[in-house]
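For chain A:
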Amino acid sequence: MKTWITALTLASLAALPTAAPAQAPAQTPATGTLSIGFGAEAVMMDPSRSAAGVDQYFFGQMIEQLTRTDPKLETINWLAESWTLTQDGGKPVITVKLRPGVKFHTGDPMTAEDFEFAYERQRDPKISKWPHLLAAVEKFEVVDSLTFRVHFKEGDGSFTSGNLILWALPKRHLQKVGDEEFARAPVGTGPWKFVSRTIKDELRLTAFDDYWNKEHRPTVKNLVVKIIPEDLTRVAAFKTGAIDWIDAVPPAMVEEFRKMPGVKTGSFVAPNNMYIAMDAVDKTSKFHDVRVRQALAHAIDVDAIISKVLFGQGERYVQVGRGSLGFDADLKPYPYDPRKARDLLRQAGYPNGFEVPCYNLTTPREPYQKEVGEAYFAYATAVGIRCRVQGQEYGTWITFGRRDRQGHIDGLYSNMWGHGLPGDPGTPWAGHVHSYVRGEGWGITSVHDDPELNAMIRELKRTMDLDQRADLIKKIARLKQERVAGGLPTYRPVVTLAWRDKVTFTPWPSPGFWRGMQEIGLKQ
Partner candidate 1 sequence: MRADGWLPEWARGLPWLPILVLLAVGVCALAGETIMPFDPNELDLGAAFVPPPWQEGGKTAYLLGADNLGRDILSRIMAGSRVSVIVAFYAILFSGSIGALIGMVAGYFGGPVDAVLMRLIEIQQSVPSIALALILAAALEPGLWTVVVVIVLTYWAWYARIIRGEIMALKGRDYIAFARVAGVSTPVIFLRHLLPNIFNTLVVLATLQVGQVILFEASLSFLGLGIQQPDISWGLMLSDARQYITNAWWAITMPGLAIMLTCLSANVFGDWLRDRLDPQLRQL
Partner candidate 2 sequence: MVLAVENLQMHLHLKRGVLRAVDGISLAVGEGETLGLVGESGSGKTLTGLSLLRLLPKGSGRIVAGSIKLDGQELTTMSESAMARDIRGRRIAMIMQDPMTSLNPVFSIGDQVRNPLRNHDIARGAALRSAVVDVLTRVRIPSPSQRLGDYPHQFSGGQRQRIVAAMAIGCTPRLLVADEPTTALDVTIQVQIISLLRQIQSDTGAGIILITHDLGVAASLCRRIAVMYAGQIIETGPVRRIYRMPSHPYTQALLAAIPRLGDKRTRLQAIAGQPPSLIDPPSGCRFAARCPARMDKCAEAPPMVTLADGHSAACWKLA
């Protein structure tokens, strides 16, 4: 297995008791109740039917995958004891050996049949929102109760980069209770067992006594997850002691939290990548010209935006974020250089600049997104790319850049792409860098068309070996950077969590977000 470079910028992480041995051995059953506050709420608790990443906030605590990312952002085998990638007649095959002795919350042992069931469910478009993730799979083969093979028609990198896609679903239980009940009260192999849930209010969990991982597990009996979307209210809940662990400390208050006595904080890069999309498809678009795109890249002072607008709660990235597969430390961003930007515009034939519509997301999905957008466009305007800013609320924004809905957007557009942690840009690039191909899923939000990049991204899609993927990603990133293709990457948001001293907490990605409650407890 590949070891990821884990160079989080965050000093706080080093201070965390990650290396500490398990605090509560299985002999002493955990006791007590801990209340924590999330800013966002999961919707669907069935992994196959889930559509949104935020759903993992909830089911990620109860249901597990074959591999996962540990607190140091290293991918480690989890329910899989081991797995191998081999070739069979030129076609890739993945063989997975399951960890023995893993039990579901119902007491049933986890077997290869459960994964076969999960596979079938995931493939079924009537149930799953993600059948396309298994499009390259030819068949699923159960070898024995703890071994299975996945045969591929052709390579699919998203499989290996996405923790082998499948979630451990309790076949017997799910068939007995049905989809609806399972989504209401999910059952998995995870450290937390479902107790109850009130939508818009709370999720109650209890520690699973028979949890297989005796080392990394909760040391508190009951966990109450409160949903408090409004920033100030969530902060108030923490300050008044209604909750002892808080998600998404508002960036403006991070400093205050860090200084708070008896409170620990941890800041982590979110698996979301902000960028500015620009129309390079239309031959008449000003951004068709690479010099104009480069001018934009020189025009925006991303570092200033991070420090001022985001209170430092953001991390600059060039094409691939630090820690993600294919991260390239040698790749440097375009420096902020408004003079150069103006020069480039002049060379492109716009000595006096030009006007362009600029679309901004106004309902923040990440903190201060609206203000960041305003800042982007103000910087662009300053060098002559004069923005006519148009705000868009979330509902319009989310469908705005969809190529199947609209021809293509004109002008500039504040956008983002997401992936899991540590992350792999393959699938997102297929969506917004590869040119749009109707009905095939390529370039669904793309306003770029570069045959050379298209070919490389298609190759990346087929590449399952992670080392090969990393090399390819680096190659694409360089080209993408040079040509400012598929948008101008800006920053990745940083999320800050805080908890009181009486709470022991080691942040685990869950797997796509820093809210895994794998190791949380109360000091005795």
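As a working rule, a contact is a pair of C-beta atoms (placed from the backbone, for glycine too) under 8 Å apart; a residue touches a chain by one contact, two chains touch by 3 or more; residues count from 1.
Keep in mind how these were chosen: all candidates are chains of the complex that A comes from, given by their letters.
Predicted, not measured: the structure shown is a model, and the values here were computed from it.
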{"item": "In-complex contact partner of chain A, selected from candidates 1 or 2", "value": "1"}
{"item": "Contacting residues of chain A [partner candidate 1, same complex]", "value": "231-232, 235, 250-253, 256, 301, 304-305, 308-309, 360, 362-364, 367-368, 370-371, 374-375, 378-379, 388-396"}
